[in-house]
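All protein chains but one are shown at their positions in the complex.
Chains: A, B and C, in written order; residue numbering restarts at 1 for each.
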Amino acid sequence: MLKKFDPNIMAFLCNWCSYAGADLTGTSHFHYPPNLKAIRVMCTGRINPLMVAAAFRHGADGVLISGCHPGECHYMEGNYLARRKIFVFRNLLEFVGINPERLQMSWVSASEGKKFSNVVKEITEKIKKLGPLTTFDE
Amino acid sequence: MEHFLLEKNRLNEFLSALRNYEVFAPVRKVGLTVFELITNPKEAMLDLKNQPQSPKRVIFPQSEILLVFDKNNAAKEPKGRVGQKPQVVFGVRPCDARGFHMLDPVFEREYPDPYYLQKRQSTLLVGFHCSEPYPNCFCTSVGGNPSSPEGLDILLTDLGEQYFLEVITSKGEQVAKEGAAVLSSPTSQQQTEKEKLSGMAPQKIRRTIDTEGIASKIEKHFDHSLWRELSGKCISCGICTYTCPTCHCFDIQDERVRGRANRLRIWDSCMFPEYTLHASGHNPRPTRTERLKNRMYHKFKQNIDLYGVPGCVGCGRCITLCPENVDLVANLKVIKNL
Amino acid sequence: MDKEKLVNEAKAVFSREDVACLIGYGKDSIGFRVSPIFIRTRDEADQLFFSPLCSLSLVNYLTLEKGVLLEGNKETGGEKIAIVARGCDSRALIQLFAERGIPREQVVILGVPCRGTIDLKKIEGKFPDARNCTEVTEAEGMYYIRFDNESHEVPKEELLADHCKHCAFPNPLVYDVLLEDLVDSKGAAYSDIEEMEKMALEERHEYWKDKFARCLRCYACRNACPLCYCDDCILERVSPQWVNRSVNLSENLMFHLARSYHLAGRCAGCGECERVCPVNLPLMLLNRKLEKDIKNIFEYTAGSNLDDKPLFASFNPKDPNDFIF
Partner (left out) sequence: MKLGVYICHCGVNIKANVNVAKLTKFAEQLPRVRVARDYLYMCSEPGQQLIKKDIEEHGLDRVVVAACSPRMHEITFRKALRSAGLNPHCLEIANIREQCSWVHEDRMKATQKAQKLLAAAVSKAALLEPLEEKEVEVTPAALVVGGGIAGIQAALDIADTGYKVYLVEKEPSIGGHMIQLDKTFPTLDCSACILTPKMADVGNHPNIELFSYSEVVAVKGFVGNFEVTIKKKPRYIDETKCNACGQCAQYCSIEVPDSFNLNLSKRKCIYIPFPQSVPACYVIDPDHCRYLLTRDCTQCLEVCKQGTNAIDFTQKEELVEVKVGTIVIATGYDLFDVTTKPEYGYHLYDNVITGLEFERLSNASGPTTGEIIINGKKPKDVVFIQCVGSRDKTVGNEYCSRVCCMYTAKQAHLVREKLPQATITVFYMDVRAFGKGFEEFYDRVKQEGVKYRRGNPSEVYRRGDRLVVKAEDTLQGELVEVEADLVVLASGIIPNKQTAQIASLLKLSQSPDRFLLEAHPKLRPVDSASDGIFLAGCCQGPKDIPDSVAQASAAAAKSLIPLSTGKVIIQALTSFVQESDCRGCGFCVEACPFDAIELREVKRGRRVLEVASVNEVLCKGCGVCASVCLSGAIQQKSFADRQILSMVAALGEEYA
């Protein structure tokens, strides 16, 4: 029997907004699929797109980067800087034939616990539809 | 050994007859001629002139898994490491065949290397007489010959409509047996023509250098300032070493991805600064000058000391493929004239 | 290019006495090959030449083993390096100056307006037996080539290097000496990239998989690049290990994603990575794809302005946000 595809999704969440938002999701007991596993960073601006590539290489079928809404970065600009980098990297992924939908970015504030659970649900569904990422299987 | 004749239009049949072998042949992939396992004889491209990579990698691959570890740190051999079937490499140039001869003592002596040797023993080399050498070929200057059977098990010579097939070794004899159905006997005229072609071949080699005395010159002028000039253009990439049929340096790495842990052997290149980088941070060959000198020293001095021959078959790839035209022959001449 | 003018200007550079070395193009003895040459005295300048065969960039020599070109000529007490630079090279230089790879004051630039260069692989493919090419000139869309006492005419299109076909910067943007009159320049064109973008995702995936599976990881693309000049490349480190040493599709793809990403907003478009690749990877497609997006979306062109902030150290609140989940 074919094993049902259970995607591995890694998330990089900024400490101040999205990680706190994900905590609030927990405190509020909003449920979401366990496929997503978060790595806490202080700011999305810390994220180097090569970390995303590494996540794919190490077995992630999808990656989520989530931070503060524009203008609300705890460090003022980190999320803007991250957005630019991730935008470019998504284009690069698409150009080499990797579906850019596998790399998602969202803005989730510390107060948006519900939104975080919705984001996780949607991204999990999305990655399930896309199927496993086999490019880095070798 | 025996001589046969193989009609060119029956070549595919001959290859198909080698059912008991895994056949590697030059194939055209994304605009490149590379040696790969073929499943259909039609894939074979007998493009002898355009082989930027030597068939070295069939026996000594660029990355080779030596051991696989599991969670409990138990090591085991990777599955299917040794081919179930013996291998035939088809379309080998005589210089590349000689390259294997140069590799053999490295992997046989002192520390016999089972990974190399097992594959080497179960691999048969079918070569082609080299009738159209590259502009940068200089095999005749380093003891080779475009029609040399050295290192080959079977040598084919292109006679136009047919190949003249010479069985060189007993391994080759076995292959000839497998394909016997499509082989015939050559006429004496064909025999003569073949010999004539062989005789002409060395004259087509354009580049020559008398390597006599070079080893001692390298030794003597090891600290000469000229090395710096010779290496000025070099950009420290690995092209010359990775395309060389005789380079054999490798590194051992343990890698772990997605819970799979492998111990690998991976080609290394003495052109890379890291090659000699010590853990202390000290690097005895810190610049391109030392590295380029080392490569020439190794091939034209040390290899002779160790194995009696230069570690170079004169295939010319390092010259042709060097992006900055670092020219081994020209450099040797400079050293020789010191 | 008028050789005499080139040589005279080069000699004039040496008369300044503060120049330790001049990096230029020299004719190689084999076929169509051209080599970088390092001129250290006034008299050696006679070896210089320039023709459409000068497809290689010399800029990487400025940063290779930093300072070696200067140290080699201690007796002259020279401090500066002179370099022959085409349009793309000048962009690389501007980028280098902007990111402090080398100080502007240390470089004397002999600018060459460039009409495009010949892809060595193409011309060697067409004339594989040519022994010694003596002249290549260009006029009205044709190359006039002389070698081994033969003359040939070949349409320019046939031999022109791919990245030169789309060149928007044929003229040097920065120079101390201009060796010829400026040439007309077209705007940036990305038809090749647009074609690729039209392909289905899967199709592109297959295309690149085939390519990257061939990569030897010889690092020539990196070493030849005028803007890859870290002493210790992060892609070769083991801690952190971004890319494993294994040479396979996964690791090769990791390497090339990282390489092209590191050049995003920095690539000067000289095409060295592609030129030197021993397995013909079309690496400029990646670089140009990023260049195109960055130009269209962020209105940013690498190596065009000394004062530009680095692409990824700046942002605009109005940067694209549609892709955000």
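In the analysis below, contacts are C-beta pairs under 8 Å (C-beta built on N, C-alpha and C of every residue); 3 or more make two chains touch, one makes a residue touch a chain.
Treat the numbers as computed from the prediction; the structure is a model and nothing was measured.
Looking at the complete complex, one finds that the omitted chain is in touch with A, B, C. Note that of B:259, B:284 or B:308, the residue touching the chain absent from this view is B:259. When the omitted chain is restored, the residue from A:20, A:64 or A:105 that touches it is A:20. Touching the missing chain, out of C:142, C:174, C:189 or C:234, is residue C:234.
For subunit C, the residues touching the absent chain in the complete assembly are 66-67, 99-101, 229-234, 237, 239-242, 262, 309-310, 312-314. For subunit A, the residues in touch with the chain missing from this view are 8, 10, 15-17, 19-20, 22-27, 29-34, 37-43, 45-48, 51, 54-55, 57-60, 68, 71-72, 74-78, 81-82, 85, 109-112, 117. On the side of subunit B, the interface with the absent chain consists of residues 71, 256-259, using the contact rule stated above.
The working rule: only the chains that are shown with their structure count from here on.
Because contacts link each chain to all the remaining chains, their graph is best described as complete.
Nearest to the global CA centroid, when each chain is reduced to the mean of its CA atoms, is chain C. Per-chain Cα centroids separate subunit A from subunit B by 47 Å. Once the centre of each chain is set as its mean CA position, subunit A and subunit C turn out to be 36 Å apart.
The geometric centre of subunit B is 31 Å away from that of subunit C, both derived from CA atoms.
Residue positions 57 of subunit A each touch two or more of the other chains.
The set of subunit C residues that touch two or more partner chains comprises 248, 250. Considering their complex, residues 28-31, 33-36, 38, 56, 60, 64-65, 68, 72, 128-129, 131, 210-211, 214, 216-220, 222-224, 236, 244-248, 250, 275-276, 278-280 of subunit C touch subunit B.
Listed in rising order, the residues of subunit A touching subunit C in the complex are 49-50, 53-54, 57, 64, 70-71, 77, 80-81, 83-85, 87-100, 104-107, 119, 122-123, 135-138.
Only residues 29-32, 34, 49, 52-53, 62-63, 135-136, 206, 228, 232-233, 235-239, 242-243, 251, 253, 255, 257, 262, 264, 266-267, 269, 272, 274, 287-288, 319, 321, 323-325, 327, 330 of subunit B touch subunit C when the two sit together in their complex.
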